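Excluded from the complex is one protein chain; the other protein chains are retained at their positions.
Then we have chain A:
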Amino acid sequence: MNISFAIGVFGILILSHATYSTIQYRSFLKILEEEFSSPPFNVVVELILGLVLCLWAALAVPGKFLSIHPDSEENRIVSLPANLDFMIFNHRGRALPKDVNMKLKC
């Protein structure tokens, strides 16, 4: 998450730099008394770059999409009891072979 956040901040910085350049360009045009039609080419490039970076950050920062299937693996609503009161150790499991692959989900 942090790298995407940094990318977003960087995109915003690029946009603010583009704002400042456009303000300067405008005051420059006022001196020459010309019409403002569109910002200069490098400002447009900066805007596109800022848009792409902010797009990436807006999609990556808020977090992953969670599955809404009730029977998908990450949506298990039943897990083995983790309560210590229910854990007994003096049972017949002692007689079983030692390494059993148990799938535990806490």
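Note that in this section a contact is a pair of C-beta atoms (placed from the backbone, for glycine too) under 8 Å apart; a residue touches a chain by one contact, two chains touch by 3 or more; residues count from 1.
Please note the rule applied: contacts and distances are computed from a predicted model.
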| item | value |
| --- | --- |
| Per UniProt record, name of the chain withheld from view ["ER membrane protein complex subunit 6", "Cysteine dioxygenase", "DNAI2 protein" or "AP complex subunit sigma"] | "ER membrane protein complex subunit 6" |
| Selected residue (touches chain absent from view) among A:A6, A:I23 or A:V45 | A:I23 |
| Residue in contact with the excluded chain [from A:I31, A:L66 or A:I88] | A:L66 |
| Residues of chain A in contact with the chain not shown | 11-12, 15, 18-19, 22-23, 26, 36, 38-39, 43-44, 47, 50-51, 54-55, 57-59, 61-63, 65-70, 72, 75, 77-79, 81, 83 |
